[in-house]
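Shown here: the complex without one of its protein chains, the others still in place.
Right after this comes chain A.
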């Protein structure tokens, strides 16, 4: 029946944002956990600088927070900030609730459970007494949701919107992280990096769970340049930029077939161009890393806008 291929734009929109919000919650949770861990190793006098850097990674201007505890509390529970765990888990659940009949019941149950656990951790004080356990719970909750989604939902249109949401958000978060940490010429440095820089590089990798994966490819020899290469261009690591863009492109192509969209439109030209440049670019070609990151980020944001223009809020004249 033709009905089975029909998907309301509103439903696609909710699935996409549900996925983005949950990815963002997981990212914030991981950054906080890594920060908490490295606070133990790093010199006390560095603390404020590191707090500010974390805020930059989340695209938030310094807002008077000057202790790690204040930082954790804010980015976990502040309801008025769009980057916090509670805001993103709540928004993911709200989006899911509007389209509950489109999700498998296992997916809904998992998302609802995660939401309730975050609320419970606030009232029980778990996050304060055992913050590491709490952030692991958030990350695992998000992973479990992803696994349940892949295992219980039809891999049809809806699933592809979930994929695009997740990987677009993941790519943008990664680019922000690199942009903040690879200032000036530091990323070109070679040889022994010194203890402090070493910890910072470990933290970058751990912020995207890449430490072990990186070591498998480059040995535990931490070099900024190799880290940049790994996180931007590795084709097998599921949090690298290239992997994200490959996944987005694959889902977009499936959607083009499912919705009978012309692959020659601007959306497909833009995503195709980005995908091929990532598969041919080499780290040695890049002279200005930050300019490169900004340009990719720009292209991803364009893809988001064009995705909307193609599937969700297209002008009706074009669709009649």
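Keep in mind that, in the parts below, a contact is a pair of C-beta atoms (placed from the backbone, for glycine too) under 8 Å apart; a residue touches a chain by one contact, two chains touch by 3 or more; residues count from 1.
What we mean here is this: contacts and distances are computed from a predicted model.
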item: Listed names "Sugar ABC transporter permease", "Cytochrome P450", "Circularly permuted type 2 ATP-grasp protein" or "Ferredoxin-like protein", matching UniProt entry of the absent chain; value: "Circularly permuted type 2 ATP-grasp protein"
item: Of A:18, A:241 or A:255, the residue in touch with the unshown chain; value: A:255
item: Candidates A:10, A:155, A:216 or A:273 - the one touching the absent chain; value: A:10
item: Contact footprint on chain A, counting only the chain that is left out; value: 1-10, 12, 97-98, 100-101, 105, 157, 255, 258-261, 311-312, 314, 316, 319-320
